[in-house]
Each structure stands twice: as C-alpha cells, then as structure tokens.
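The complex is shown incomplete by one protein chain, all other protein chains being positioned as in the whole.
Going by the order they are written in, the chains are A and B; count residues from 1 in each one.
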Amino acid sequence: MYVIETKDLSKVYDNGAVPVHAVNGVDLNIEDDEFTAIVGPSGSGKTTLLNMVGGLDSPTAGTIVVNGKDLSRMRENELINFRLNHIGFVFQSYNLIPVLTAKENTEFIMLLQKRPKKERDARVLSLLKEVGLSDKINKKPSELSGGQQQRVAVARALAAKPDFVLADEPTANLDSKSATNLLNIMARLNKEEGTTFIFSTHDQRVIDRARRVITLEDGKIVKDITQN
Amino acid sequence: MLIKISWRNIWRHKLRSAVVITAIALGLWAGVFIMGFYFGIIEQKINDVVRSEVSHIQIHHPDYKKEDFNINYFIPDGLTISEDLSVDTLVQYTSGRVISMGMIGSAKANSGVRIIGIDPEVEALLTGIDNKVIEGAFFKGVKRNAILVGQKLATKLNIKVRSKVVLTFQHINGEITAAAFRVAGIFKTLNTTYDESNVYVNNKEFRKLVGENITYHEIAILLKEHEYVDTAAEKYKGLYPGLLVEDWLEIVPLMRYMTDMMDQVMLIFMLIIMLALMFGIVNTMLMAVLERTRELGMLMAIGMNKFRLFNMILLETLILAMVGGLIGLILGYITIEYYAVKGIDVGIFSAAYESVGFSTKVFPQLEARYYIQTALQVVILSIFASLYPGRKALKLKPVEAIRKI
Partner (left out) sequence: MLLKLAWRNLWRNKRRTLITMASVLFAALLAIFMMGLKEGSYSNMIENIAGVYTGYMQVHKEGYWAEQTLNNSLEFTDSLKEILLEEPRLKGYAPRVESFVLTSSREFTKGAMIVGTDPEMEDQLIGLKKKLIAGSYFHEDERSVLMGEGLADYLKLTTGDTLVIIGQGYRGINAVAKYPIKGLLKFGSPELTKTLVYLPLKEAQWLFGLESRLTSIVLLPEDPGNTERISRRLKKRISGDYEVMTWKELLPELDQMIESDRAEGYIFMGILYVIISFGIFGTVLMMLAERKHEFGVLVAIGMKRLKLSFMVFMEVVIISILGAMAGMVASFPLVLWFKLNPIRFGDELNEIYEEFGFEPIFTTSTDPAIFLTQSVIVFILASVISIYVFINLSGMKAIDAMRS
C-alpha cells in the first residue's frame, strides 16, 4: 500500500477574472521508505501540492489518501489531529518553541499525543542521541546554532512516529557543513526507522541525495526519476 | 506542559509583562485596601451602635413609636418585665428608661432634647455610658436632680459641671412642666449629634416629675452572645405578645442597608478597576499573539489543535493576571492588617465623621471571603480579556502563518 496516494488532485484559485490551476489533476504515489525530493520553479504548484499532502490545505477536486485515510474529506479539527499523529514537519525556520529546551521541544509532540512519561523520556533521549545532540538536551533554541536547531526539529518530527516527514527547504539557511550533516542524519533515520521523507527543495545537495526526484511544472508532474 | 510554556512565554518580554503585572497589583491593592477601609468603618459603627446606643433587643409599648414617642405609651408591667429579664439566661444586661421629649435651657440658650431617665448603675453596665463621661462624674457629686449633658450641648448652652439648667417637658396629664437640674457630668460619645440631643437624668426623680405611674418607655437588652439575637428575639416576642419586641436590625435597619449597600458599591468599584485593567491586559496579549503568528502557525501545523491553542493564550493571560493579582492581594492584606492595629486617623474630617457617629480613627478590616471574591473576579477578568487575543490566534491559518512548502 502506498503511504500517500493522490488521484486527480487539483487546487483552483478563483481570485478574479481567470481561475488559476495551481495544481492540476495530479496523480502521485509515495511508498514506504522513500527518500524523495519534489522540485520545480516558483509557480509550479510544488508548494500548493505539498500543503495539501501535509493536510495544511484542502483540494478543490480529487482525493488525497494517506495510509488509507482520505484527507480531502476531513474537517479542520480532524486535519489537525491527523497531522499530529501521522505527519512530521521540518520547516525552513521557526521550527522550535523558543521557550522550550531541545528535550522539551522534542517531547512536546508526544505530550500532545498524551503518551506516558516513560515512553516519552526514552524516545526523546534516543532521538536526540541519533541526531547527535545528547549533550545539548537542556539548551534552548537561542543557545543552539542553526544546524543544531534543525536537528532538533528532525528529532521532533520523528518523535510522534509519523507516517512520513515533510521537510520544507530544511537546508536553506545552513552552511555546507551543517547542511551535509543534517542530510546524513535524515538519510540514516530514513534507513533505520523506515520513515518516508519528502523534501521540497532547491538545494542541489538534497536533490543529489534523494532516491526519487519528482519535478512539477504548471501544476502537473512532468518528471519522475528514480536514482541512486 | 501548557502551563510551563505559558509561564515562560510571559517572561519573553520582561519589561512589558512587568508593566501589566504592576498595574494589576497596584489596582488590586488599592481596591482591596479601600474595601477594608470602608468595611472597617461600618464594622466599628455597628459595634458601637449595638454596644452604646441600641443594644441587642429593645422592648416598647406597641404604639410608642407610631405615636411619635408620646409619653403616654409606656410599657405596662414594665417594672416586672425588667426584673424578669435581668435574670433571664440569655441576658447579659438590661436597663429600663423613662423618656420624654423636651427642652433644656441654660442662662444662655435653649435647645431641644430627648430626656432619658435611667437607673445609673444598670445603664452603665448596659451601654458603658459612664466611660464616656469626660468631665465631672457619672451621677455623683450632685445630690438631687442630677443631669448628664453631652459635650456638644454643653458648649452650645455654655454650661459646665455644677451649672444649673431647666428642663421643660410635658407631664403625662398634659401640663407643661419645668424643673431645675444640676449638671453632674458631661459626656462625649462617638456621635456629636447624639451628644447634642440627649440628656440623662435619674429614673426615679424623673418619674416624680413626669408621671408617677409611668413604668418604662423602653427596655433595652444586651445579650450574653451576639449570636443569641434571633433566639432571644423570638423568645421575648413569645413571652410578651402584647409588646413591641425588636432586635437591633429592626430598630436601625440602616445598619443592614449600610452593609448591603457597601457590598454593592464595592462590587461596582472593583468592577470598574478591573475594566480599567482589562484594556492593558488585552493590548499586551494581543501584541503577544500578533508577534508570534509564525510560531503559532507552526504549532497548529505540527498538530496543536484549536482548543489547546486557545488554552495556551488563556493560560498566559491568566498567569499574568494572577501574578499581579496575588501580589496585589498580599500587599492589600499586609497593609490592612497593619492599619487594623495602628488605625488610620481621618481627624481632618472629624466634624463630619463625628456628626454621623463615625469614629475618626478607622481600623480597616476585611473578611477572607472578599479576598477570595476578588481573586475570582481576576480569573473571570482574565477569561474575558483572553477572548479577543485568543480569537485572533485561532483565526490564523497555519498555511499563511508559516512559509509555504
């Protein structure tokens, strides 16, 4: 079964004279374990597509099914809940709650899920170890570098054991070393945890590391390459 | 966890939060202290009224008051009743009085007075009037027709101890009578108006002048415990169905009104203060929400639902208000307790206060329930204040709040 399956997914904006087909009848299937990059120039509909995949926006037509559940039919509250339990997010910036430590930030998701303390503690420590920040668990975001913050974001994204992780330009604000480091971690986690990673990116380093590259243009998929 | 986040969020802008907290603390401190001030005044007044003026229970002829204190309406069997009451189990002290409206005249002036004939020993026990004598003696030093005059009246009539005065009043048979009295002592109560309009003479002597068959016009009773009032009133109403038996609240309903009215006034007063505070709180929380749109959007994206988000805003508002509120209440408590012992001197307004029987030294006091009430009001205030900023937070769409994917 596919983790993500969209059929004829469309988003049309009717802002004036001419309706804009941001996403135009896209059929997309993503499987478990994928390490996939979505690329495309601005206006390609990449953003809109991934917003819908992430349950942040609703389609005007078509369906989007994640692990058997149809997102297009969900109301806002259901979507929020779904995101909590099934989707992990790594944004370009502003990932973390500024007043919480790395440990607390990672734990936050699990608290929202009401998981018991023992489970939370164990998983948080283990994840932060995976991303190489065991010695920084009590530091607040203001005390961490950009790269370190993104690593915590990854730990946080995975803490909830999501079906997949959506990473939006995660390396955009990082220097080379941090960027590579981050990618390595995510690749490793992808292999070890088996979690699907979907990137939206312009960063060539990310594209090169991806095993599948999907290119969008004018709201449609124009290229779908498997590599590596 | 939300509490932890909310608490820390407040301190992201230390100065801004401190300003709001200080405002709330000051507002509540002032409010609470003023409540204590006025309740202190009233409490004192009530104690004084019961102890020195009205006692717990009074008994009259049923038509005495209706007939405007006509001396004809004295209590039948008044002497017997007074005796019985003095040995009643509930009664601490009781005193009977012969009362007549009249005029007092000195060489210099006249004035209208209420002439109260008392049994000095017994009356002193009941109202402590002997302690209020500031010049001369309480019915000592003058052999016959002694009279006790209030300081304000004495000044008005330009008389002093051992001065001679003439009392003019109506005998029970209708004739106007006058008699000479000599000032044995001058008294001063908390109420200058009272001092100006009441004089004390000896019961037995007064009866000879105003009507031998008069028993008492008024029997006043001080109970052993304040709490006995209702029981005692019922008991005596039952024992003397033909008489007018009243408890102090019935005699001076003003006292209850004062307390009730003060409750209401204070409520409005605190409400106004809270409303004034609300503007500042709303403004601050609004800013706190609007400057964090990206963060809030992110929270919604990763799965924090609207209910929790609103709760976070609400908690921030609440904590802000409660910190300020707590400080304010504690400050209020400390100052009230301090002045409850030391007293606040409002002597510059002495003429006004004394004319209506308020002491010029105020001892603030506030029952615990008012602190609790105020704290609750702060909680409700916070909830209301958080509504608008909370709404703003909820209206955010995570998509617009964060950079698009």
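A few points about this structure:
Note that a residue touches a chain if its C-beta (ideal position, glycine included) is under 8 Å from a C-beta of that chain, and two chains touch if they have at least 3 such contacts.
Computed from a prediction, not measured in an experiment: that's the story for all the values here.
Across the entire complex, contacts from the unshown chain go to B. When the full complex is taken into account, the listed residue touching the unshown chain is B:K156, out of B:K45, B:H61, B:R97 or B:K156.
Among the residues B:I176, B:L267 or B:I380, only B:I176 touches the chain that is left out of the figure.
Taking the complete complex into account, B:L275 is the one of B:L79, B:L275, B:I334 or B:L376 that touches the chain left out. Across the entire complex, the residue among B:L2, B:L26, B:I42 or B:L394 in touch with the chain not shown is B:L26. Within the complete assembly, B:M101 is the residue of B:M101, B:A137 or B:A340 that touches the hidden chain.
Mapped onto chain B, contacts with the missing chain fall at residues 13, 15-16, 19-20, 22-23, 26-27, 30-31, 34, 68, 70, 101-103, 105, 107-113, 156, 158, 168-170, 174, 176, 253-254, 257-258, 260-261, 269, 272-273, 275-277, 279-280, 282-284, 286-287, 291, 346, 348-353, 355-356.
In this section, only the chains that are shown with their structure count from here on.
For the pair chain A and chain B, the distance between C-alpha centroids works out to 68 Å.
Taken in their complex, chain B has these residues touching chain A: 1, 4-5, 8-9, 12, 294-295, 298-306, 308, 398-399, 402-405.
Contact residues on chain A toward chain B in their complex (touch as defined above): 46-48, 50-51, 54, 56-57, 76-77, 80-81, 83-85, 87-89, 91-95, 97-100, 104, 108-109, 111-112, 156, 160, 166, 168, 200.
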